[in-house]
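Input: a single structure, listed below in structure tokens.
Only one protein chain is missing; all other protein chains are in place.
Labels for the chains are A and B, by order of writing; each one numbers its residues from 1.
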Amino acid sequence: MIELHDLINEIGADFDGKSINISALNTLSDATSHELSFLQNKGYVSQLKKTKAGAVLVTPDMVENVPSTTIAVVVDEPYLALAKASKLFAPALVDLTAADALIGEGTMVAEGATLAKGAVIGKNCTIMPGVYIGRGTIIGDNTIIHSNVSIYHDCIVGSDCIIHSSSVIGSDGFGFATTKLGTHVKIYQNGNVVIKDDVEIGACTTIDRAAFGTTLIKEGVRIDNLVQIGHNCVIGEYSVLVAQAGIAGSTELGRNVVLGGQAAASGHLKVAPFTTFAARAGITNDVKESHKVYGGFPLMEQRAWLKLQVKLSRLLKS
Amino acid sequence: MIELHDLINEIGADFDGKSINISALNTLSDATSHELSFLQNKGYVSQLKKTKAGAVLVTPDMVENVPSTTIAVVVDEPYLALAKASKLFAPALVDLTAADALIGEGTMVAEGATLAKGAVIGKNCTIMPGVYIGRGTIIGDNTIIHSNVSIYHDCIVGSDCIIHSSSVIGSDGFGFATTKLGTHVKIYQNGNVVIKDDVEIGACTTIDRAAFGTTLIKEGVRIDNLVQIGHNCVIGEYSVLVAQAGIAGSTELGRNVVLGGQAAASGHLKVAPFTTFAARAGITNDVKESHKVYGGFPLMEQRAWLKLQVKLSRLLKS
Partner (left out) sequence: MIELHDLINEIGADFDGKSINISALNTLSDATSHELSFLQNKGYVSQLKKTKAGAVLVTPDMVENVPSTTIAVVVDEPYLALAKASKLFAPALVDLTAADALIGEGTMVAEGATLAKGAVIGKNCTIMPGVYIGRGTIIGDNTIIHSNVSIYHDCIVGSDCIIHSSSVIGSDGFGFATTKLGTHVKIYQNGNVVIKDDVEIGACTTIDRAAFGTTLIKEGVRIDNLVQIGHNCVIGEYSVLVAQAGIAGSTELGRNVVLGGQAAASGHLKVAPFTTFAARAGITNDVKESHKVYGGFPLMEQRAWLKLQVKLSRLLKS
């Protein structure tokens, strides 16, 4: 909890309104009455009008759109102000005052693994050498975590999961505000990663923690090696992500989506369930029709892409 | 060794034929008289007719193609039955009853490295901190394994090799059977990885263990960073794989094949020796002609790809 007045003082802005306690930062649509939000992109003004946030960072011209129940904090660059504020909510990486990790019955923790204070491991797990599990992270039952995996603080991994070596769960999402001078100010990533039951994750795969809220991998997902999943993504149940695929921040896949090798999706998209993407498909818009196979970059139906290649081979011969 | 009757009972199928001891699972073409195989894709029926497997999982309509020396086990979904059976052959990750690791003369094992029981390290090796070498894995002489590398159980690494940090050798191949409900059942990867002499492997590179048999990296191969090599691949002698290249399962490269950065190959292909692939080349069919340079996706000769780009730039101006 931080007093709004103190927060504004810390980030170097002016404010003489009412002060409240702020517990966290959040998006306009998810923020509650003790959270601080922001409006940077005016395309989201309809969300501003409906926000339940306790306070919002806005530019002067947007004040009139702030609901009466929300405190307007006027700044020149709301996103930059948010970045500065985010640091105030970043927890310490290490908390030596927490209780020792709890380890369930039948769980094998190898010598050379590190369970931070405050971690909780379920029953019959296997934690191999070189694994690091951060403060407050919770692991279910029967889960196998291979050597040299890192799981940052405050994440949740389900039961019956397997995570292969060198993978990283809960690293910081790629978030920063860029100043007018071209320098970057980190947006501390104060959310987490939640992985549901029966998920298998390959080697050297990275799943970033959310800026606020949760990066969510639903039940039964299969992720191959060297896959990138950005902050705040949602991967639907039983989806399959083949090696070297990448998904940018805040994109949501429905259930049973299949991404071929090196396929990728831009951020902030929604992909319909039961869709399949060929290797190297590049998704840059929402995908609304299920039960189809897509490919190419820009994306089209895979059979259209194949037809286009035939046309191109004719063009080459002409 | 598992009794066939017990195995079938465990996977929940019916069978009242003769029982034999099954030592492992294998493909139709490689299985021997004490191994269990399967036919899922009817395109492989000619292999079924010639198989030397002790028993095969087949659908009812395929029974007539099973050789008289092979026991037919009839199931609705052979691949799913195989997946369930594979778990029965998965060895324990950790074997505390094995002998302590053997370490050759002149070998330096850093504090903070973990050699599992049953591992064997040759002479004059350097094993840096955070390295994990699994049960039963054998390393040759003069090999350098950098910090935080993981080598799973039962693999073989030759002499005069260098493996860079965070790379993973012998992680599970990406194998599962998907049920009619869309859930996935893991195919335990009971094969291994064999790396021959004089191989250098970059950082954060992943080489998956075989489902059955061996993923093989032949002598003198050079692999860069962030490369993915799927299960059951064979990489020919002196081949060169540049950063972020990916090779899907069961693909075989001949000797002195060069893959440029971010190039990739689909699974189950054969690539002729002495072929070169430009950066981002996408190989989706067998490549039969040696001493050529290929590029593009779909793949063509690199000079055709360059010519096509000229045509496209004209199209753009038209």
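Everything that follows uses one rule, which is that contacts are C-beta pairs under 8 Å (C-beta built on N, C-alpha and C of every residue); 3 or more make two chains touch, one makes a residue touch a chain.
Predicted, not measured: the structure shown is a model, and the values here were computed from it.
When the whole complex is considered, the residue among A:V168, A:I195 or A:V258 that touches the unshown chain is A:V168.
When the missing chain is restored to the complex, the residue among A:I8, A:C204 or A:V258 that touches it is A:C204. For subunit B, the residues touching the absent chain in the complete assembly are 108, 110-112, 126, 128-130, 144, 146-148, 162, 164-166, 198, 200, 202-204, 220, 222, 224-226, 238, 240, 242-244, 255-256, 261-262, 279-280, 309, 312-313, 315-316, 318.
One chain of the complex is left out; on subunit A, the residues touching it are 93-94, 112, 114, 130, 132, 148, 150, 152, 166-168, 171-172, 174, 176, 178, 182-184, 186, 204-206, 208, 226, 228, 230, 244, 246, 248, 262, 264, 266, 282, 297-298, 300, 304, 307-308, 311-312, 315.
Here is the rule we go by: only the chains that are shown with their structure count from here on.
The distance from the centre of subunit A to the centre of subunit B, each centre being the mean of the chain's C-alpha atoms, comes to 31 Å.
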